[in-house]
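Removed from the display is one protein chain of the complex; every other protein chain stays in position.
For chain A:
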């Protein structure tokens, strides 16, 4: 088996002018179970890619590989630096005030309260700079985590189901915020999720990881709106790809989606 190479440039010169991630022949498994095999993935700078997959499909492992937390069994690739991540949990340090948490990834020489405050006001939390993390709500804590990632001006932003633990209304607001900030900062973004609507709502490109490979790679484009035929078609396709065949919201004209899931 060829040695697994995934290089992580440490300093400023960015070798990938266009691409944030380049992965070829990537293979990874645990024990007897292979999660993905010979996988190829390219994410361009400024591109928002959503990776869909059922639980246990290996999508989070792929993200961990890109973060350098797991290594590949085979294959090679490159990711740009700086990288930053937002996880499902905020993962803030409880013993540090909010603004200190924001500076977690900033080199000591560049750390300043000003920098943290700017990042916090970008996520609408300028007033909470001196709060302790335990006093924040789930949505606020997650926004701090977002500020902590964006303050690094990442070339690659990795999002591991960052909205999963939020309530429905907070989730929508947070999704809009993430999309807006990604448009402004233009990192290459990989969002790992199992939520089809979320993926289509946010991403430029949606991938499905299933049976150890990427089985679908669709550009969202016109299909973002669920009410359009293209939107309905893409969603139906994604659900079907994820093995949810019975529920196709608004896809078929002869069976309009009725409240309560009424059947003929």
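Following the convention adopted for this analysis, a residue touches a chain if its C-beta (ideal position, glycine included) is under 8 Å from a C-beta of that chain, and two chains touch if they have at least 3 such contacts; residues count from 1.
Heads up, the rule we're going with is that contacts and distances are computed from a predicted model.
> If you look up the hidden chain in UniProt, what protein name do you find among "YdbS-like PH domain-containing protein", "Ger(X)C family germination protein", "RNA polymerase sigma70" or "ABC transporter permease"?
"ABC transporter permease"
> May I ask which residue of A:104, A:159 or A:232 touches the chain that does not appear here?
Answering carefully, the residue with contact to the hidden chain is A:104.
> Among A:35, A:85 or A:146, which residue is in touch with the absent chain?
Answer from the full complex: A:85 touches the omitted chain.
> Of the residues listed, A:42, A:96 or A:186, which one is in contact with the missing chain?
A:96
> Applying the definition given at the start, please give the residues of chain A touching the unseen chain.
Residues of chain A in touch with the missing chain: 67-69, 83-85, 87, 89, 91, 93-97, 104-105, 132-135, 148, 152.
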